[in-house]
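Every protein chain of the complex appears in place save one, which is left out.
Right after this comes subunit A.
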Amino acid sequence: MSMKSGSDWALALLRTLPRVGLMNLPREPFRKHPRTGRGQHGGKLHGGPQKGSYQRMSYPRLGWEPRKVPWYVRVPMENYYKDHHLKRQYPPLSLGTLQLLIDTNRISTDEPIDLTAICNTKLHEVRPQERHYGFHLTVDGIDTFKAKVNIEVQWTSEAVIAAVEKNGGTITTSYYDLHSIYAAKDPIAWFRTGKPIPKRMIPPEDAIEFYTNPKMRGYLADPEKVAEERLVLAQKYGYELPKIEEDPQRDLLLKRKDPRQIFYGLEPGWVVNLRDKCILKPKDEALLQYYSN
């Protein structure tokens, strides 16, 4: 057996050692600059000025402002907004606004209404950079809401669900993580980036109860339980439960996305090429595994 050269040893070592990163680098073996105050010309005053509070180490306390009440005393703390920048937000969209959008033909009721449809009107936007996780359908304008829609929102309340179902429509609450919101709110811009359609993530711990609740028509709830809750709500709010099975628009009203889907008719992982007007689908096993999971 031939003797290993230095480079052979080095290569053998490289094969076993972990990847070089910030956590792996050793400290500098030699001090680059002498410590302050020890050098010939850096001593005595240690680079600072003579006399005064600098030399005597008697600077005023941090935050002190001359001749005025300091900022940290003047401005009060309001704990109600603590961590607000970390919380999920759902900008409101009232039922009255929705009715107006439908009446003025901004939104078509011949297609299911979702986040993309509302954002496409360009009248209402969602800003994921400000932690907007979708729309909150509110109760304002409930008495004049007459449209029959298949709507998918991100947050709502019981009375709103009753109003939508009373008119023969269906409503679902669905969770979109921030990355999916970027795709959903402006699909054309997303497709232009050439990125594949992301797969929607499941809701975080504090939201999972809401989205698995049949009372709130969660997208992860059991549809049989949702059917029971529909009757309960009809009894509570005093209307006859419309028969969807006998409705000519049955297919439209029952159209639902898969929990991982962002767009109707498009699967996660696909790349939509707008210029060549084609869709590129992944073939690699690992990608297919990831996107179908």
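Just a few scattered comments:
Assume a contact is a pair of C-beta atoms (placed from the backbone, for glycine too) under 8 Å apart; a residue touches a chain by one contact, two chains touch by 3 or more; residues count from 1.
To be clear about the criterion, contacts and distances are computed from a predicted model.
This figure omits one chain of the complex; the name its UniProt record holds, of "GPI-anchor transamidase component GPAA1", "Succinate dehydrogenase cytochrome b560 subunit, mitochondrial", "Proteasome subunit alpha type" or "Large ribosomal subunit protein mL62", is "Large ribosomal subunit protein mL62". Only one residue from A:A163, A:I181, A:M216 or A:V272 touches the chain missing from this view: A:A163. Considering A:L93, A:A117 or A:I142, the position touching the chain not shown turns out to be A:I142 (whole complex).
Taking the complete complex into account, residues 110-111, 139, 142-143, 159, 162-163, 170, 199, 202, 220, 222-224, 226-228, 230-231, 234-241, 243-245, 251-252, 254-255, 258-261, 264-268, 292-293 of subunit A touch the chain not shown.
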